[in-house]
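Written out below as structure tokens is the structure these notes cover.
What follows is chain A.
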Amino acid sequence: MSAMGALSQLLALVTALVLAPLLTGWVNQWRHWLQNKSGPGLLQPYRMLHKLFQKESLVAEHASQLFRSAPYVIFGCMLLAGAIVPTLSTDLPLSPAADAIALVGLFALARVFMSLAAMDVGTAFGTLGARREMLVGFLAEPALLMVLFCASMITGSTSLTVIVETLAHRELAIYPSLLLAGVAFTMVSLAENARVPVDNPDTHLELTMIHEALILEYSARHLALLEWAASLKLFVYSCIGLALFFPWGVAEAHAPLALLLALPVLVFKLAVGGMAMALIETVSAKMRIFRVTEFLGTAFLLAVIGLLVNVLLGVG
Partner candidate 1 sequence: MSALVFVLGFPLLGGLALAFYGHRPWARDVNVAFSLGTFLSACFLTNHTIDHGPELLWDQQFYIDPLNVFLVTLTAFVGLTTAIFSRPYMRVEQDHGKMTPPRMRLYHSMYQLFSFTMLLGFTTNNLGIIWVAMEAATLTTVLLVSVYRTSASLEAAWKYFILCGVGIAQALFGTILLYMAADKVLGAEHATLLWTSLNDVKGQLDPTIITLAFVFLLIGYGTKVGLVPLHSWLPDAHAEGPTPVSAVLSGLLLNVAMYAVLRCKVLTDGALGTQMAGQLMMGFGLLSVTVAAFFLSRQKDVKRMFSYSSIEHMGLITFAFGMGSPLANFAGLLHMTVHSLVKSAIFFTVGHATQKAGTQVMSEIRGLIKVNPTVGWGLMLGVMAILGMPPFGVFASEFLILTTAMREQPWAAPFLFLALGIAFASILARVLPMVFGDTTLKPLAHPPALLPVFVHLVLALVLGLYIPPYLNGWYVQAASLLGG
Partner candidate 2 sequence: MSTLAPQLINLFATLILLLSFSMISQRRIVSLINLFAIQGAALVAASFLLGYVTHQPDLYVSGVLTLVLKVIFIPWMLHRLIRKLNVRWDVESLLNVPTTMLVGIALVIFAFSLALPISRLSQSIAGGSLGIALACVLLSFMMMITRSKAVPQVIGFLSMENGLIFAATTVTNGMPMIVEFGIALDVLVGVLILGVFMFQIREKFDSLDIHNLETLKDDSA
């Protein structure tokens, strides 16, 4: 482990922690602007985190230890994911510990804990949210895996850092299978991050919420950690997308000074991605929960087609 490596790893962690709420705020703000509203401001997530950390945590009487520890586990998973995904640099000492498949496993771990915690207290909404969350996850995970496999087939490895390095160094080429995988990935990330058209992050109506139902019972620091974890999840998903489909500008192991360039490039790419996400959210209508299966099924099958096209055309 070189010093540069440790530094870039630390920097990646800190960037993730700091930028994630900003990204959430950015997306929400753009949604409001596109709908001709004035919005709460870019820094609203920070303000909310600050407020929540100062409050007193209220926990139900018969809540188990799982309920209390779940936010920490989930936050830890997301933080580790943020450490693995090459956001600023591919020189990440932690990256050999987990490749793309393990990344999906991390998300799955977080999801399981979230669902169990929601059911732990025994309210109706919690169970409802847990069931829906598992449904979405059940369908989204294979799709995400297939998308990652598409990229892996082209580059020959499942490690995200290797994928980024290989793709960034290839000459500009149009990979049809990546086109299909891109569409599939967009659909999956909309589902996993509880965005319209799968789930409305603004809503508190019981019939329409998935994510909100899961965290309904939490308060104060637990809630803060969960909201932060959700922001981190959005951040990590965006970075995965950027790594697979727009990998240029990420610093490499032997170019430490590129780290300085990598940060503005990342911010710029995330900004554009955030705007695009807000646009998709504004244009789409939230679909019924029964249609979510079709939506994610389509994503899965698009990713599989991408794989098949790769095999057929012999090229990406």
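Candidate selection criterion: all candidates are chains of the complex that A comes from, given by their letters.
For this structure, a couple of remarks:
Keep in mind that, in the parts below, a residue touches a chain if its C-beta (ideal position, glycine included) is under 8 Å from a C-beta of that chain, and two chains touch if they have at least 3 such contacts; residues count from 1.
Just so we're clear, the structure is a prediction, and the values are computed from it rather than from any experiment.
Touch between chain A and the candidates 1 or 2 in this complex is found for 2 only.
Residues 173-174, 176-177, 179-180, 183, 293-294, 297-298, 301-302, 304-305, 308-309, 311-315 of chain A are the ones touching candidate 2 in the complex.
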